[in-house]
Structures are given as C-alpha cells and as structure tokens.
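Chains shown are a subset, placed as in the full complex.
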Amino acid sequence: MSIETPEKTAPAPPRAPRSGGAGEQDALRAFLRRVPWRSVAIVVPFLAVFVALSIGSPAFLSAQNIGNVLDRQSGILIIAAAATLVLIAGGIDLSVGATYMFTAVVCGTIIVRVGGETGAALGIIVGILAGLVIGLINGIISTYLKINPLIATLAMSFIILGATKLVSQFGKEGVGQIRVDVPEFRWLALLKPLGVSLPTWIAFIVLIVLGVVLWRTTFGRYVYAAGGNAEAARLAGIRVNVVRIATFAIAGTAAGLAGVIDLARTPSVPENDAIATTLTFTVLAGIVVGGTSILGGAGAVWRTVLGILFIAMLYNGFTLLRIDPLFQGIALGVIILVAVGFDAWSRTRRR
Amino acid sequence: AADAGEAPAPSDDDSAAPAPTEETLQVAFISFAVANTYDEPMLAEIERVAAENNIEITVFDGNLDPNLQVTLVQDVIASGQYDGLITQPVFGPALVDITRQAIDAGLTVVNVDQILGDDFTTGATQVEGLAANVVFVPSEIGTKFGEQAVEACASQDLDPCNVAFLHDVKASAIGVALYDAFNAVVEGTPVQIVAEGETFYNPAAAQTAVADILTANADIDLIATSDQGLQGAVQAIEAAGRGLDEFLMIGYGGSAWGKERVSEGVVYSNVVQAPATEGRLAMEAMVDALRNGNNQGDIDPFADFPNNGVMTRDTADQFTGEWVG
Amino acid sequence: MPHTAIADTPQLRVELRGVGKSFGGTPVLRDIDLVLEPGSVHALVGENGAGKSTLSKIISGLYTADRGQLVVDGEREHFTSPREALDRGIATIAQELALVPELTVAENVFLGREPRTAGWIDRKKLKREFLEVAARSGFDLDPDQVVGGMRTADQQKVEILRALARGASLIIMDEPTAALARHDAELLHDVVRQLAASGRTVLLISHFLGEVLALADTVTILRDGRHIRTAPAADETEATLIEGMLGRTLSSIFPDKPVVADDAPEVLRVSDLVAPGVNGVSLSVKAGEIVGLAGLVGAGRSEIAHAIYGSVPRASGIVAIDGANCPADIPRTLKKGIFLISESRKEQGLVLGRPIRDNVTLSNMGQIASGGWVRTGDERRASRGLLDRVTVAGDDRRDVSALSGGNQQKVLFGRALQKVRKLLIADEPTRGVDVGSRRAIYDLIVQQAEQGIGVLVISSDVEEVLGLAHRVLVVRGGRIVAELEGDAMTEENIITAAFADPITTGGAA
C-alpha cells in the first residue's frame, strides 16, 4: 500500500481560537503534545476497518484483491493527491472530473484517428497536456480574474464537459463510441512490473513525489503559506497567485494523467456527465475524510491517500461480504460518521 | 476497434409517402441522454426518416434526469413552435402528466424505447392519446434473460449453477422489473444468484464489481448483465488472469460488441434491444400521424426479429447489432 | 432589554479562590486568589503568557477552571458559557477583537441584546440606544457602518461600546488600549473612571504601566500563572511592577541610541511617492539611522510603509535603495534588502497553524534550500539560531499560534534577521507586547541599526518613537507634515503636528 508517504514533521493542530505563550513544559508533556493525535485519529478507524475486513473475508487480504483495489484507485489517488495541494493552497477544483473525462476523450480520439504507436504516444502526451492547459486556465481565472475558485471551476467543468461531447464526435467512426482496445496503448494498464500493475506504480510514484514536494520543498512551504494566510505569504515575498496557479496546473495535469491511465484500463470512454461529477465528489470526499481542511493551510497527501483508500476499502468490503447494495449506502455513511467522529473526538481530547 | 453498427436499411417502403411540397413540420425529441451510444443510432434513424419527410428534428438532452425532461417538455409546449413530440423517458411515471399536457396542447406525441407510465411489465400505451408507443418491456427482457440463464447453465449441466447478477441500477424501475422477471423464471431451476453488483451502465464500474465478485467467490459459473456490464466483466476476468472460457456469460442489449462476442462464442447469448429499429418505427409512426392523422398505437419493435429476439452463436449473423456497446 | 441606566445596575463582588487551569497538561494558572471589590478599578499585569487573559476568560465564562472556585456575591458560580456570565452582569472586552465583520457598528454593539418586539429588531430604538451609549463614551462612530472594513482602532471602540451597552456590573477589559491612539485611549480612561464612580467594577489588563498606575485602585501581578501580589496602586511604581512581573529589574525601557556617523550613506530615498493613502511623500533614511514615523491612527503611516515595500501599487514617485530604483514588487524589494514587519502579526505576518520554524524561515527559503529542496538540517540550525537571537525558547516545531503575543512578534522579527538587510520597516512592533519583551525588541532594532541597517519605526506610542528614533517624521493625511530632530523631538511637537489644522500649516488638503 502506498500509504507510507512521509509524514509531516509537526502535525497542524486545529487553529485554536486563541492562545498565548507556552511557558515551560517538561519533556514528557512536550512529547505527548507532539504525538500526532490528529493523524492517529484517522489512522485508527482505517486500521480497524482493515483488520475487520481481513478477518471477515478471507479474500480481502489476498494479493489479488489488494492489487485490484490499488489498481482501480490509481487514477483517483493521483487526482486526489494533486487536488489536496489545491485545497491546501486555499483553492478548490470542482473540474477535475470533467478534465479527467475530457483528456480521456482527447487521448482516445487521437489514438483512433492517428492510429498505431504514433497515435498512442501522441494520445498520451496530448491528453496529459490538455489537462495541464485546463489546470492553467482554472488557475488564472481563479486568481488574476478573482473569480471564486468554486464557481470558476464549476463553470469550467460545464465548459469542459461540453467540449468533451464535441471532441468525442471526432473520435467515433460513424455512430459509436471511442474504443481504444489496441496493444500499442493498453500496455499502460496491462504491464505488471514486479507483479504490480503499471497504473499502481505510476500512482505510487506520483503520490510519493507530491507528498515529498509538499513536505520538503520550498514550493510545498509556499503552498501551505498561501492557504494558511495569503496576505502574510504575499508580504513575505511569496507570489501567492503563481503558487495557486501551479497547484491548479498540477491538479489539471494529474486529472489528465488519470484520464489517460483509466482509458487504458477500461479501454473506452463512457460519455456521461454523472461519471465526471461522481469522480469530483469522490475525490473531495476522500480528501475531506482524510482530514485535509477545505479552508486551506492544513492537510497532507498521506491523509488523502488514507481517506480515498478508506472509502474504496469499504466498497470493496461490501462486495466481498456480499452486503446488499440497498444497505451499502447506509453502512458507508454510518462508518464515515463514526470514523470522522472519532477523529473529531480525539482532537477535542487533545486539549 | 469496434465497427459501428450500421443503421439497418429501412425495412420496407414508408407507409406515408414523402411529399416534399408539404410544409416543413417541427418535431421535438426529448432524449434520454444525447451523448450516449445507445441513443445515437435511435437519433440517427429518427433524423433520417424525418429528413426524408420534410420534418425538422430538434433534439433535447434529458441527460438522465427525469425532472429535466419534464422541464424540457414544458418549454417545448410553451414555445409553441412544435407540431410533434417524441419522448424517451428517463423515468416513465415522471413524464405522464406533462405528456398529457402536451397532447392537450395539440402536439402529436410518440413515445419511444422507454415505458411512459408506471407499469414496467407491459408495452401497452399508458397515456391516452399517444399517437404511437414503441417500447421494449423490461420484464419481457428479464423473462428472456432468465430463460437464457437457465439454458446456458443447462448447456453445461451445471447444478447448482452459481450466477453473478449485475444490475444496471438496482433500485431503478427498469432494474426492479427486469430482475423480478428474471427471478420468476429461474425460480426452482439450478440457477442460483450468489453475487450481485451494479454497473451504472458503465464498463469501468462493472469491471470493479466483477473483480470484487471474482475475488470473493471462487465458484462463479455464469455472469449475467447488460452489454456494458459484460464489457467490464471481460476486462476484469482478463485482468485477474483468468480465462474467458472459465465463465458462462449472458448479456442483454444486442450491441455490436455483444454480437461479436456471441459469434466468437465468448458470450453464450444476448437478449436483443433495438434502438435503431425503435427510432425508425417511432418516426415513421410520427410521420403517419402528422401527415395522415393515423395513430398507430402500440408497436412491438421486436416483432420482426428472429429467434424471439435472442442472439445465440448460431443465430448471431441474423442480427445487426444496432448500437456499438 | 439592555439596561443602559447606570443607577439600577447592582454592584457585584467577584472572588477567585484557589483557581487553577491547565492546557494540555501545562499549568497556565496555579492557585490564584483574587477579590474584585465593587466600584474599583482592578488592574492585572504580567508578561505575555502570564495567564492574564486566561484568568479573565474564567471569570467571563469562556473557560471553566480546573480547580478552585469562582464566587460571585457570595455564591459559588460555575459558568459554562459567556452567556451565563453576561446574565450575571459580567461583560468582557476581549483581547482579540470579537466582532462580526458583516454587521454594522450598532448591530455589533447590541449583538445578543437587540431591542426587539417579538423577535423583530426595533431599529429605531437600536439606533437611539446606540447614540446614548456612544455619547456616554465620547467615541464618534457611524452606527450604520459595516464593521468589517473599519480600521482596528475603530473596531476596538465598537468592542468597548458593546461592553458598556450591556450595562454590566463587572467589565473586564483585556488590553483595550493596545490599538488605540492616545486621544482615544484618554476617552476610554474617562469611561473607566465614570464606571468606577457609578459603582461598577473594572478589571483592566494592560501592558501600559503608566495607564495602570493612573487608573487602577488595586494592582495584581501575575508571573508564570502564579499570583505574585495584590497591592494598592498607590503603593506601586513602574519599577516595582516591572520587578514583580519579570522577577528582575529593568533599568530603562529604552536602550541607548546608536551613533550615526555624519557621513553615513543614504540607504533609502523616497521621492514624491503617491499610492493609496499616500499623497506625495519624500523621505530618506541613512545607514544605521532609526527614523520614527509618528501620527494619529489612520494618518497613513502604514500606507507609506506598504508603498515603500511595494505591497501596494504605486501611482507615481521613486523608491531607491542605495541609489538604485526599487520596483513595487515584493520579491524584488526583498532582494534589494527592504523588509517590512507589518502591523498586524495575525493577519499580515504569521501563518497560524504552521510550525514556528516554517514561519521564521518563510521569507528566505533560498538560504536553506538548494534547487527548491529544503535541507532540513540547515533549516533547523537556521531557525534555532534566529530564535535564539530573538530569545524565543522552546521547540520550534510547535504551532506558532501556541506562542504568546510577544513571542509571536519576536518570531516575525526573527524572520527579518535571517538575511542581512539594508532597510528594516517595523510597523507597530510592540503592539500588545509586555515590557520585558518590548525591551528585547528595542534591543533588536538598535542592534540592527548598529550594523548599519536603516530602520523605519512606525508607532502610535509617542514615547516609543521618541525613545528609539534619531529623527521623527510626523504624518497626517498621507503626507509628512513635520520633521523633528534633536531638541525639537518632543511629545508636544509631535502631537501638535499630528493634530494641526491643515489650513494653518498648509500641509494637507
């Protein structure tokens, strides 16, 4: 599992409404204070569910099942990790689902139209670049044009979904659907280096890179600062708008990459706005369940990974345990409430 | 790459001869969802027949949202620009009232593909005054589907025969009707549903569901689901490193993809749906009603299909595969 | 109904017995005994983080004590919310402004106590009662102005009016004058005296010892959460208070001014600068020189600082560092060697929720990173070194919001020290800072000047400007209306210039 993304040195505690100077405290207390309760908080229900499923279903812990879960979540994990940066920097991107679908359609259209290895290579590159461009546009309108990122990316997602439908007209031969079941392209999903699917590897690498960028680079610091206190960041010499645009660009590129990967996995594009909306929703739900604040300034990639995998694990478990689909929603909701409630409770305890 | 299912040639000469000198008529088509592979051939046929009869079609995108469809019909009535209306309900009961209003407002209304009304077990018109009703009946599909499940299991003498059943949307009206009919047929046969999942008409979702089902159940014999579901199932089986021949598969939808798999023998059989035929019949009925004042009433789109509308390996080449899948 | 009539306010005797409070295992208050006599002004002094605000929050129901009792008029009380304390006649002016930005002045003043008829707000009465309260305080505020856009000082006045409007018997004032200019502070002093005369109790927390001695009947000193002593104000002097607070003496609040060489080069030259709130300013600062910018609140001093720093667009004019033009773009001004410590550490300075370490190094990541990659070892050392220089002890991986106000201010100072600069602008560097820390900050400013750095200090505290600066520029209406040097640097001259009628001096239009 790719949850070992390095942990932030000092976990961001909730912003206490007000506090003063800490006099002196002894070493033990200082240590206890430093134990990342908030992190533990979400890790505990995650592990609890993991253990429960391992016991409840013999198939759960099988290499195949874990492999399946990770493989199918690779796209979402990539997007969610990048979207975490956007949130931390104080933005929000509601267009990732639409971008994901758009890039898949663009990539597929090129593969169908150009064909062969050239087509596949071109499709992959142009698909990812399309994501980058959309991300840049999102970033620019929500910073320089000062449109609230929520509306900016919502409106963008209408536009992108519209564009998707137009592009897909070119990807079809006559009446039909873009289908790219060609080996020149599908290796992207079918290769299994060291027994782990290529999408999983790609996701793993992207998560590590984004996690480390956030944790150990100046850019990462600027991302936290931009979201934590934009005015202070600006006065400290950080180009907040540039940082925010960069996070949007990263999210767009990630959505592009995920769209391309999932196209190779599927390998066809369902044209359905609801899928785009659901994806955006799932991504945000995972991020928030992981504990990253939508208000910006706090959060981490590893949290998002936990949040996304937590929900994915539940769905996987429902199927393995043969829980009637009619009851799955209720179970999911209750488990999330318990998990997040535990998190909230442990944070109150901290004081 | 999948070849697009060619639109079936107009089966016979039109009942209403085109009369180019007649005035151009306006017909609104409230689609299920515009960007949808199942709907595309239907729309193409509707437009082809319309063009031949000097009729202009305006397409509205229901986008899988019944409330939106009601809204669109309201707007169509209010605009006063249309002579005819073709409905393809996302959710039959929701459109009943507004369709009545459209009829009262003087529009000629034809219903296509999906049930307009609340009874999903009959192809009979449920809204008085429809010029024609050209639908598939979910429970009939379910019955045929159940029969195919029994046959497929019998073909390999499986008793019990463990079935993974993937709903499209379990709680949907169509889903319920289809599943109930399926169950009614398989009751008391070796067919046993041991796993269920949902596809949401999306191969990727089906792939996920089937992967999990195969992980949890070592002994699945047959996978029963829609064509989109089967696409996902095939991906999942291949991804799991299992052989396609380890499983019986039956589908419904009658797509080009499904037809191909049936003729290859990968899929045991496929219960046909016929969007293009439906589109053609619906538009022809519309022309007939608008130009000649003839209401054709209930039309069974499967009337002319061979083998009771079921593709098997032997009969596959008698079918067209009306949509791509 | 808000009771605005003073006469029918009952007197209240509030007592703390053996009160203790800890946060996360750290004791913040230990065994405090305190009696607030009705009709008196009781001052509470102590260093930043001594526990003054915590104590006041226990009385006002925001916190509950872990140990000990709160006794009101002989009854044991156990407030679980400010609401209960308010009902008992205890109102608070919080240290951090607690206003609702989108509501108007009058609405904020009567928040929670609106004159109403069956849930409907009686707007006429609201206004009438507001005017009454405002008149009583002497504060001039527009009742219909939305609070969010008002300057800090005016927001502070709203906060004060709100406590008055409650008609409470005990009013807790937590550093009410920290953000007020002298004139408004004096108005508040009158109010405090009025309140006490009418039999109410005022608990006053302040870092201005002069204010404390002038107003209070009784003074209580806290240090590290411990009660040091309570004594009549008449028995105390600034020196005894400081000694009690710090546990040591402080010979003088201000360090000696460094010597500026006559031939020291000019580091900063500003010519005809026009920017929002700045109407044509020219000034210069020499290497090693400390220049003070004085003026009333809202005179435009902060605006001048921001225009020089390049954080707001300039309409015209030139800012030159060492003779080289400096564009209005923060990363580039930083590179040229200008650094601004802005006036509001919470809004413009610190990234709360992030570690102290990150906050200290934020402006100069290049020094501890190669190619964007942070060398954590270097960062740890750099951060430790800077924090040692500004005397902030403790683990620097803690959230910066865990520090007391004074220490937060020092963290910001540490950020300024990370690199050798040419010009340091410090805007209200000691707002809300205790005497001990204030001296530490002055020492830092003087150290900087001694190294040949030009310093521009902005302060509403005239004494502070006089005590630190070699030269004082008085600002009014976005212009410099007076330049005072040597013997001309007197409080009277500054105040005269700051208030002077525009027509007689011809300075402002």
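Chains here go by letter, A, B and C, matching the order in which they are written, and residues are numbered from 1 within each.
Simple rule for what comes next: a residue touches a chain if its C-beta (ideal position, glycine included) is under 8 Å from a C-beta of that chain, and two chains touch if they have at least 3 such contacts.
As the structure is a computational prediction, the values presented were derived from the model and not from experiment.
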Indicate the composition of the complete complex by giving a copy number for each shown chain label. A x2, B x1, C x1
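Going forward, only the chains that are shown with their structure count from here on.
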Centre-to-centre distance between chain C and chain B (centres being mean Cα positions), rounded to whole Å: 72
Report the inter-centroid distance (CA atoms only) between chain A and chain B in whole Å. 35
Could you say which residues in chain A touch two or more other chains, in rising order? none
Two-or-more-chain contact residues of chain C, please, as numbers and ranges. none
Which of the residues in chain A come into contact with chain C in the complex? 9-10, 12-13, 15-16, 18-25, 29-30, 32-34, 216-222, 224-225, 228-229, 231-239, 297-298, 350-351
Using the touch definition up top, name the residues of chain C that touch chain A in the complex. 23-26, 28, 48-49, 51, 53-54, 95-96, 224-225, 309, 311, 330-331, 334, 340, 342, 347-355, 357-358, 361-363, 365-366, 369, 372-374, 376, 393-395, 397-399, 401-407, 415
Within their complex, chain B touches chain A through residues 1-7, 33-37, 40-41, 44, 63-64, 167, 170-171, 195-198, 201-204, 207-209, 211-213, 215-216, 228, 231, 235, 239-240, 256, 323-325
